[in-house]
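With one protein chain withheld, the remaining protein chains of the complex are depicted in position.
Every chain is named by a letter (A and B) in the order it is written, and numbering of its residues begins at 1.
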Amino acid sequence: MSLVKMPSQRPKAVRRGLRVNAEGFALEANRGRSCEVSDLKYVGKGVSRSDGVDKVSGVARYTHDLIVPGMLHAAVVTSPHASARIVRIKTDAAAAVPGVRAILTGDGLCYRLGLYMQDKCILAREVVRYQGEAVVAVAADTVDVARAACRLIDVEYETIDATLDPRDAMQSGAHLVHPDLGLYEHMQGVFFPKPGTNIAHHQKIRKGAFDAAFRAADVALTASFYNPPVQHVPLETHAAIAQVLPGDRVEIWTSSQSPYTVRHLMSAAFGLPHANIRVHVPYVGGGFGGKAGLGLEPLAYVLSRAAGGRPVKVVATREEEFNTLASRQGLHSTIEIGCTSGGKIEALKSTYIWDAGAYADYGVNIGRAAAYSGAGPYEIANCWIDSFVVYTNKVFGTAYRGFGHLEVLWGVERAMDMVARKLEMDPAAFRRLNLLKEGDTTITGEPFTSGHGSPIGCLDAAAQAIDWETPSEKPAEPHKIRGKGIAMLHKAPAMPTYTSCAVVIKLDEDGAADILVSGVDYGQGTYTVLRQIAAEELKIPIEHAHVTWECDTAFSPYDWQTVASRFAYMGGNAVIEAAADCLRQIREVAAQALEASPEEIVCEDAAAFVRGKPETGIPYRELALGYTFPNGNSIGGPVIGHGRFIATGLTHLDQETGQGLPAQYWTYGAHAVEVEVDTETGEIEILKIATAIDAGKVLNPKLVVGQVVGGVIQGLGSALWEGFRFDENGRFLNPSFVDYKIPTAKDLPLEMEQIFLENPQPGGPYGARGVAEHPMISVPSAIGNALFDALGIEFTTLPLSYETILLKTLEAHAEKE
Amino acid sequence: MHTISFRVNGELQTVSVPATATVLELLRERLHLTGTKEGCGIGECGACTILLDGAPVTACLVLAVEIDGASIETIEGETEDGQLSGLQQAFIDAGAIQCGFCTPGMIMSARGLLRKNPDPSDEEIREAIAGNLCRCTGYESILSAVRLASERRKGDSS
Partner (left out) sequence: MLGDFEYVRARTIRDACELLKDGGGEAVAYAGGTDLLVEIRNGLRAPKLLVDIKEIESLRRIDLGDESSPIALGAAVPLNRIAEDESLRGRIAALTEAALTIATYQLRNRATIGGNLCNASPASDSIPPLLVAGAVLRIEGPDGGREVALRDFCTGVKRTCLECGEILVGIRIPPLATGTRTAFLKQQRIRGHDLAVVNVAGALSPSDGTLRIAIGSCGPTPILLDPIKTGADTAEAITKEAVRDAQAAASPISDVRASAEYRRAVLPVLVRRMIARLLDETGGV
């Protein structure tokens, strides 16, 4: 069955975003281009989110807000050292505090946890591997008692060598963060740790013959770049409640992006059958990848077990969110590019050294995904990539929106500009020459087709939006200067080859539909999109399509994790299938009631009727629980449809060459930006940022604009202000909003524009592809490129703080004199 | 322990609190008004913004003992008789909500502004919510929502 609603051979109409009226309908038609007339009622419209009412009235309950009767509260003692042996832990004084119900150290918790690599402990065992690592946990009647008890716990450490820079960590003789790496379980055939080293994973791409092609190149460039670690900063910090129940069962409530992955990893770690673990996910206050995989659930579980089955709630303070919980890995990259004098890239080699921090249970996959995407959206005949995920004695990394792509494309997209300059080519023209086109092959050997969308279309749209051809004007103030920059972005969902999603739709007595999913809507708006699709497919009013907000593994059907920009795609397809299943059941029963064959039954406006005879229509509410004839005979039964989607055709990557098919679909885009710099203070203002993404199909313009604006501002944070700071001993220096700055309402670009191309994605629901992560990717790259245009200075390190901009400007002037 | 009497969303409450309790704890844990959120505990993120005698403040840095005799407004008071206020509706219509965790604080800051200044400039709206961090929306839709609320109010009164 074809899931593509509007297949097309040619680029579709370009829709400019942001200008919508209160009902979410676009205020202006696309100017000057032909539009396909849409006969869709809900899909493609700016339907308002369904959870808006709960959220604006304060009734939406997040894990932070939940109370389970008898609940205890937890607090932790964290390590002051980056690397040390735990000599002795004295808990007697703490245990004597009234109200303390359980105290745990790593000693009794010999579990290794992790999604892709099982290297993580619940509490530090024998050694601490980063400053901030949780060492002791206390459960008590109140959080104040738990914290008071923690203050009475005495931990004796013996500091040992620490390794803080991943480049040092890769040298032989470096202190090993995980001497037992060889014993850790990991996803076989996908990840390749190197025991006896700090290398958790090494991903290789070997396409063609790099060395020869690089030597033969007319123009060559080598450049190095750096991204510091940063944090997701969800407004709701991590929180979990666990209650151990008799019979080896546990019930969990958690602020998570992945209830089923929590369940699965808990099952693997603690040896409990899946059915014995019940995971609830209520409203979630932001995730951005940081709440994928396991978070505080294992700790809550073992505390509850230690407290005789009392429920235990663990909530991270903001400082713990920064200093103890997952971050985005730092990255050192070196890029070598060789081109013909005509500007064609012949050879590209990247070396990525990921600063995984103390644990790489999730981080190894970022190293993998970044490698197979690691050359940008370009046709490159000879491409070698080495992506090393390296342990250091710092807080560990995990998935974060973009999954390595913002970090990698900081280097790649900056290098593209640098090499364009060497060639004396316009950076946009250089990219146009090299971007993937139909007939090209990606660096993993995947053929590029029109179904991938149009990177060139995105480049052109973004460039046009900032009037790329016209150089920036000189501002009136003599100390200010402007520049323009462009950067490409691309990403495919980085997920296992078996990733799947299931949806159940059950009809209510009145014919309305309840949609059960366990993908999580933590702000992106996917639930609203699924309602739109369900209403469209079931032929019911959108007000009658409901998504049950809380996920509960007891009865919400399976979804892998809400990451990777895959939920609208996979969930959307599953909803389409589930709706079709419902309609099949409806038609079968209506056929009997109307004495026709099911093929003659049409469903429209929440009723089923014989084709051509709408007056025969039986409303869904008379079919939703079966149908009763006038004489009392009943047929059919409750209408419950199910649908599912599993990633299709994906393969593992060859260990030596990285060739294979890792991507269900690719989404391409571009940012174009104009900046203004105060050359005396280093302050930078974003005059305009235009973002073009080939969405395949815009399912909801209001929500997708929200995703793009939000993602661009989050990317701006990485670009200009965010980065972890450590002292020479690996101590975290800025674990609070006082010194870790994220954008506020005063930090916005003067103008933002969003442009959506709609070249349909084969296999996508209505031709849509995922766009959730993409807006954040390459925002720093575009700004870095614009800074060269403005200042003639190559910035290679993030963040592009005012200080960095000013000091490098002064340095450049000094060199000139 | 200190006995305090105060109004929350118009309702009189009398409770006994230790000196060390914050208004945020009082609201969330004693009165079970969990609409007001904790985002940082040090006044930097604005998630716990409430109105104290009409002034937006961060509840994490106000001691409960101080509000004896005072009037507190929280997000729960914004809805009246089950009806969303114009400001709440504007947030929905402008698409100004994603994860929703910053939303109560944003609305309270906006409510404080609009009461004092029913026709604020863009600059004034920005200043009023600059102390409310949001990680999801990028703020543009929130600025639009407050603008929309004030425009609609103007429309109503004319």
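Here are some notes:
The definition used in the following text is that a contact is a pair of C-beta atoms (placed from the backbone, for glycine too) under 8 Å apart; a residue touches a chain by one contact, two chains touch by 3 or more.
Nothing here was measured: the structure is a model prediction, and the numbers come from that model.
Touching the chain that is not shown, out of A:Tyr627, A:Phe645, A:Trp721 or A:Phe795: A:Trp721 (per the contact rule at the top). Residue A:Leu810 is the one among A:Leu245, A:Ile635 or A:Leu810 that touches the chain missing from this view. Taking the complete complex into account, residues 144, 680-682, 720-721, 725, 733-734, 738-739, 741, 743-747, 801-803, 806-807, 810 of subunit A touch the chain not shown. Even with one chain removed from view, subunit B keeps its contact list with that chain: residues 2, 18-22, 25, 41-44, 46, 49, 52, 55-58, 61-63, 65-66, 109, 127-128, 130-131.
Heads up, the rule we're going with is that only the chains that are shown with their structure count from here on.
The touching residues of subunit B, counted against subunit A in their complex, run 28, 33-42, 44-45, 47, 74-76, 78-79, 84, 88-89, 91-95, 97-104, 107, 126-127, 129-143, 148. Residues 22, 24, 46, 48-49, 51-62, 64-65, 232-237, 283-288, 317-318, 522-525, 702-703, 705-706, 709-714, 736-738, 742-746, 748, 752 of subunit A are the ones that touch subunit B when the two sit in their complex.
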